[in-house]
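Omission of a single protein chain aside, the complex is shown with its protein chains in their original locations.
Per-chain residue numbering starts at 1, and chain names A, B, C, D and E are given in the order in which the chains are listed.
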Amino acid sequence: MIRLHRFHGGIHPPTHKAESTRTPIMSAPLPAQLTIPFRQHAGEAAKPVVQVGERVLKGQLIGEPVGAISSSIHAPTSGTITAIDLQQIAHPSALPDLCATLVPDGLDEWGVRQTLSYRQLSSDELQKHLRRSGIVGLGGAVFPSDMKLRHPIVVDTLVINGAECEPYITCDDMLMRERAEAIVRGIEILRHALGTDAVLIGIEDNKPQAISAMQRAVDDSSHPFKVIAVPTVYPGGSAKHLIKVLTGVEVPSGKLPTDVGVQCYNVATAYAVHRAVEHGETLVSRVVTVTGNVEQPRNYEALIGTPFSDLVALSIPKADTNRYIMGGPMMGVELPAVNVPLVKASNCVIAASDALFPPPPAAMPCIRCTRCAQVCPVELQPQDLYWFAQSHNFGKAQEYDLFDCIECGACAYVCPSSIPLVQYYRYAKSEIRARDHEKRAADLARERHEFRQFRIEREKQEKAERLAQKERAAAAAKAAAEAAAAIPTPLEPNADAEDTQQMRIDAALARAKEQAATAHPRNTEALTPEQRAEIEAIEVRRAHIHSLAADAGADDEPPKNSQGN
Amino acid sequence: MTDYLLILIGTVFVNNIVMVKILGLCPFMGVSKKLETSLSMGAATTFVLTIASGSSYLVNHYLLGPDLAYLTTLSFIVVIAATVQFTEMVVKKTSPVLYQVLGIYLPLITTNCAVLGIPLLNVQAKHNFIESLLFGFGGAVGFTLVMVLFAGMRERLEGADVPVIFRGTAIAMVTAGLMSLAFMGFSGLVK
Amino acid sequence: MTLTEMKDIAYNGLWKQNPGLVQLLGLCPLLAVSNTLVNAVSLGLATTMVMTFSSATVAPIRSYVPNEIRIPVFVLIIAVLVTVVQYLMNAYLYGLYIVLGIFVPLIVTNCIVLARAESFASKNPVLPSAFDGMMMGLGLTAVLAVLGGLREIVGKGTLLSGIDLLFGEQAKAWVIPVIPDYHGFLLAILPPGAFIGLGLIIAAKNWLDQRASRKVAPRPVAEVLPEAAQG
Amino acid sequence: MITALWIMVALAALLGMILGYASIRFRVEGNPLAEKIDAVLPQTQCGQCGYPGCKPYADAIAKGEADINLCPPGGEEGIHKLAELLGVEFKPFGENAQPKPKAVAFIDEQTCIGCTLCIQACPVDAIAGAAKQMHTIIASECTGCELCVPPCPVDCISMLPIEEQLTNWKWRYPVYALRQTS
Amino acid sequence: MKRIARSTLQTSVNLVFFAVIGTAILSSTYYLTRDTIAATVAQAKLKLVSQLLPPTSYDNDIMQDRHTVAADEMLGTEEATQAHIARRDGKPVAVVLEAIAPDGYSGKIALIMAIHPDGSLGGVRVVSHNETPGLGDYIDIAKQDWIKTFDGRSRSLFSDEMWKVRKDGGMFDYMAGATITPRAVIMAVNRALQYFEAHRDELFVADAQPAKGAAK
Partner (left out) sequence: MLSSPFITRPLSVDRIMLRVLYALVPGIALYVWYFGPAILVSIALAVTAALATEALMLKLRDRPLRPFLSDYSALLTGCLIALSIPPLAPWWLPVIGSAFAIAVAKHLYGGLGSNPFNPAMIGYAVLIISFPHEMTHWLSPQGVGQSVLSLGQQLHYIFTSALPAGMQLDALTMSTPLDTLKTQLHLGMTVSDIRDLPIYGRLAGKGSEMVAAGFALGGLYLLVARIIPWQLPLAFLGTLFALSGVFNLIDPTHYAPPLFHWFSGAAMIGAFFILTDPITSPTTARGRIIFGIGAGLLTFLIRTYGGFPDGVAFATILMNMCVPLIDTWTQPRIFGKKKEDKR
């Protein structure tokens, strides 16, 4: 038996899971129209690769990844792309984002499905396949799963996250109950790709059926995986905390689990991996819980892009429902409208009414009771973070480890003053990020400005020098002319034209020289590695600027010509 | 030995130079906005004050004597001013940031009443050399202590919903008042 | 020195840059000897005198003093002036001298005296300097008077107590019992009362400034900062 | 009286010597403070502060010649930072120097005649284009200083406020319910 | 090197210049006001004494007719003090003594008292004290007349038992809630009277002459 560990804090809100686990997962019917956002994962949004009016097949690529952290987007069913434009999506900002609109033809016709035998695949090939298949973490962070296989450090433990700690959500629970065998196969693929020995499947002990289903599947598969019941406590499903509970290892602040040799995947992600590898199915659907203030709370397997309104209608919302929450009540976001589309991150939608989730009473000032600190799983001092955030003292907030906050909301849950703590933290975090961005822009601008001034100064000097030279030459010429009787002096304009020509060449030369000089900073002995790294970073930036400036300089030259003309 | 300890405790807490003797208030109010600044200012003052009380004892005892008592203030202040100016030059050279942060207050250490007040009180209390030094050092430590505590509170107050007309110096004054109220609790501890 | 210059200097000293309320300099005597109106005004006037003369002295010699001994020399001048005042008080106002105690010699280190010598007198000619010294001193005296009066009324219920120290026995009759049969609120007379009282006065000034600034309509850009518009 | 004079002479001579020595020995050159100030300024280089760019303004502040509330692009935030750095009180903007919303320049491509005047005005080389050709602004390099606007002979440059998008969206400050209901 | 030396010298000379002028001014003021100050100080003390002894009751220059009293435990003093003698027609009328009550509520209470040759008190005054304002400071004549209860009391008329506050069975009033202060004062005065009894002859030295030289 494995020894379990504990983490500080945590809360025990009422779970409300029983309501939506009474009936099996139901396939949602094909909606009349699908809206597929191109940004459904962490990192860069995907780039559309289809045209409006184009017919697409189910599983066909419609958006391809851009850059390192990105993923693919696929058509959830066969049909016609009718628009690629800005549409409202499930985001707290209520701002629109780029989406494809797909009108299904009702055939649900699959495109090419490339199945693979994972044992023959290298980790690298598997990564490529997952990226092509649009597999992202379905535990909430939607981080591209292929990236999580790309790790420099040996990973010796694979943790599978079946905790599902948030109230109301049951999609993972139902998935484990009904498709345990497929999940185990997915886990085996991930294990193979990571090359780990130990696999720990952590499931909260309030899901006995899921635990036994998973145990049975593991036993049947005869893989040496361990299914472990972990104590029910929110946020026990947070990757770092689950790892702490299962292995006793604390992932250091600001580091990734892989840095301590552990990797963590959600059960639904494992299932999606299984479908992608062994059935060739790209990620076009997911299981989502519809619960809360509805007549028939249950789980649906629904296509990505399905309007939430369709799903909710299936479960029949009660009359007093007045808003909808995507995700759980602790970390979810309120939907700006009920017809926004289901995305890969949507594990749950809760119909809410004021009776179910009473609006919080007016916030009172913080009385420093530290109930928040007692429940914070990261052992932060939420009351201090709040104090700094509300007074815009961001430096101090950062000093007090604001960025270690996982926004779990446990603090706000217990706060007797009903302060929207998490919102303060999010506010402070976005401000700090924006400021960092501005700071970088300012540094860049300074360098560009300084470089420009340097260039102008140098050009002025050179011009002056040449003028002096010319005068000297003229004097010499005059003397010579006087000596050799009256020969007309050369015309000024001519000299000038020559001069500008010369000047350009000189400038280019000087620029090259200067670049050579700055590219190798002096004074580099006896530096710490950090300083070296910093210098290197600066060099990279500088080189970039110079190349830009050089371009601009090239553009600069014509004007001189025009003056000369 | 216990006498010396009592002098130290007495000057730091019971007869705290700022809160009870009401000396040295301008830097106390001026340089206490940030914890770090107040610590540095405290250190600079401690340095100057200890030297000032030692050297003024020497001046008073060996140079002036009872006949020239009327020169006390003049000679003390010249010695102190020179000490401060010297410290200023050294700080400016060695730590420009500290110099900037201490700003106008560094030359104003000269006019920190405590720096003259303590030597004068030393003369009044007929302290010997060691006692004078301890008195100066203790006074400065007391000064640093309250300034650091005060700075801590002011930093925290930054986030408070203080009525507009009280923001800044007014609430700082009130806080200083409540601090001196608290320091009255020490009264009688060392007679 | 033109009239507007004088007005500016006076306005700065008495209100805008008031030493006690805005610059927060010269706080020690301000807080320590403002327990009665008489003490407060006496020390204030003594300080004003010193400031006027010190500024007047510093201004003419300012260009002859090398930088590195600037402060010692200024302080020396101030110290001489203060000690002279001290002896005069000792000789002719003995009772008051005893009451004001150590704070008379401490005028030497009253920050505001040196601060004005440094920041004004060392950059301006004699007349404006002397006037500035006087106005700053009067500004401090005014705050001292308000604080002293306030503390005396709240603390003791009287005004002008101790006036006999200045004008002899017969002046005892001048003491005004503002609140008859008053219990006395000692807090006001003790150091905490001084701090809190000054805090309240500063707040009151803020309040007045706030009200005043609301009344003034925003002026057009060019008028406010002609230099900036040109630069 | 004579003794008094002698004592003071001796004291003064001694201290004078110490100070005279120290003033040479501990002399400092340059002003490291200006660089610290410059690091706080937004580097928009717009000259709204009345100085030809951020660095000159920083120098002026360091010398005590300029006030800290003259840089509108820095915002109140910037004044706070300067106040903190210099250990002085915060000072709000004057009525004539209020910050504007952030913007980038945009060249109307139809109107641009390619005169290159804007290129010469831009302090950070954020405009690309050749003579007699249409110019464009590298939006990511533009600091929004507006210096390119006045030189343009055909008024084709306009400042577009930076709009909020998903990528630069920020969480809002929670509205304090208490003050609302009052 | 030379630069340093020159600068050093220059600074020095400069500072000396100002110091000389300053000292000269200061010294002159001092010498000009010295006598006035001495007179004022004596006057102040005389005023205090006049509260203890009616000026009409003696005819000598009481400030000059004085001698030094060594520190004594009975007086509570730690340094030598001055005793002044009042005479009428050459005969001693009273001696003015300084005493200290060491055990006030907040430290020492300095007293001055006039004692007639018969051991009765001319009067007592508190010169300085740190008692709680509003509570223990009623011993100060500026606050209340309590201290006048000592007028005319003597040890020959009242036994030790009577030299207590009423609460402890003695004859002195007190203010409820502040008995420590009066206890200290009463005890100090009683002790001073005992000292007087023991040293009566030394105190009234017949040939006590006007002290030579002015007060410092």
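Everything that follows uses one rule, which is that a contact is a pair of C-beta atoms (placed from the backbone, for glycine too) under 8 Å apart; a residue touches a chain by one contact, two chains touch by 3 or more.
Please read these numbers as outputs of a predicted model, since none were measured by experiment.
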From A:A163, A:A412 or A:A442, residue that would touch the chain that is not displayed: A:A412
Option from C:A171, C:L186 or C:A204 whose C-beta touches the chain left out: C:L186
Chain not shown: contacting residue from A:P167, A:G202 or A:G236: A:P167
Interface residues of chain A (partner: the chain not displayed): 7-8, 11, 13, 92, 94, 167, 240-241, 244, 250-255, 325, 327, 329-334, 336, 352, 357, 359-362, 364-371, 373, 377-381, 383-384, 399-401, 404, 407, 409, 412-418, 420, 422-423, 426
Chain not shown, touching residues in chain E: 103, 105-106, 132, 134-135, 167, 175-180, 183
Absent chain, residues of chain C that touch it: 183-187, 190, 192, 196
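To be clear about the criterion, only the chains that are shown with their structure count from here on.
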Minimum number of chain-to-chain touching steps separating chain B from chain D: 1
Chain at maximum distance from chain C, centres defined as averaged CA atoms: A
From chain B, the most remote chain by mean C-alpha position: A
Euclidean distance of C-alpha centroids - chain A vs chain B, Å: 54
Distance between chain centroids, defined by C-alpha means - chain D, chain E (Å): 67
Junction residues of chain C, two or more chains touched: 68-69, 72, 76, 79-80, 83, 87, 190
Of all residues in chain D, the ones touching two or more other chains: 4, 8, 11-12, 15-16, 19-20, 22-23
All chain pairs that touch each other: A-B, A-D, B-C, B-D, B-E, C-D, C-E, D-E
Of chain E, residues touching chain B in the complex: 19, 22-23, 26-27, 30, 105-107, 216
For the chain E and chain D complex, residues of the former touching the latter: 3-4, 7-16, 18-20, 22-24, 26-28, 31
Residue ranges of chain C in contact with chain B within the complex: 24-28, 31-32, 68-69, 71-72, 75-76, 78-80, 82-83, 86-87, 102, 105-106, 108-111, 113-115, 118, 187, 190-196, 198-200, 202-204, 206-207, 210
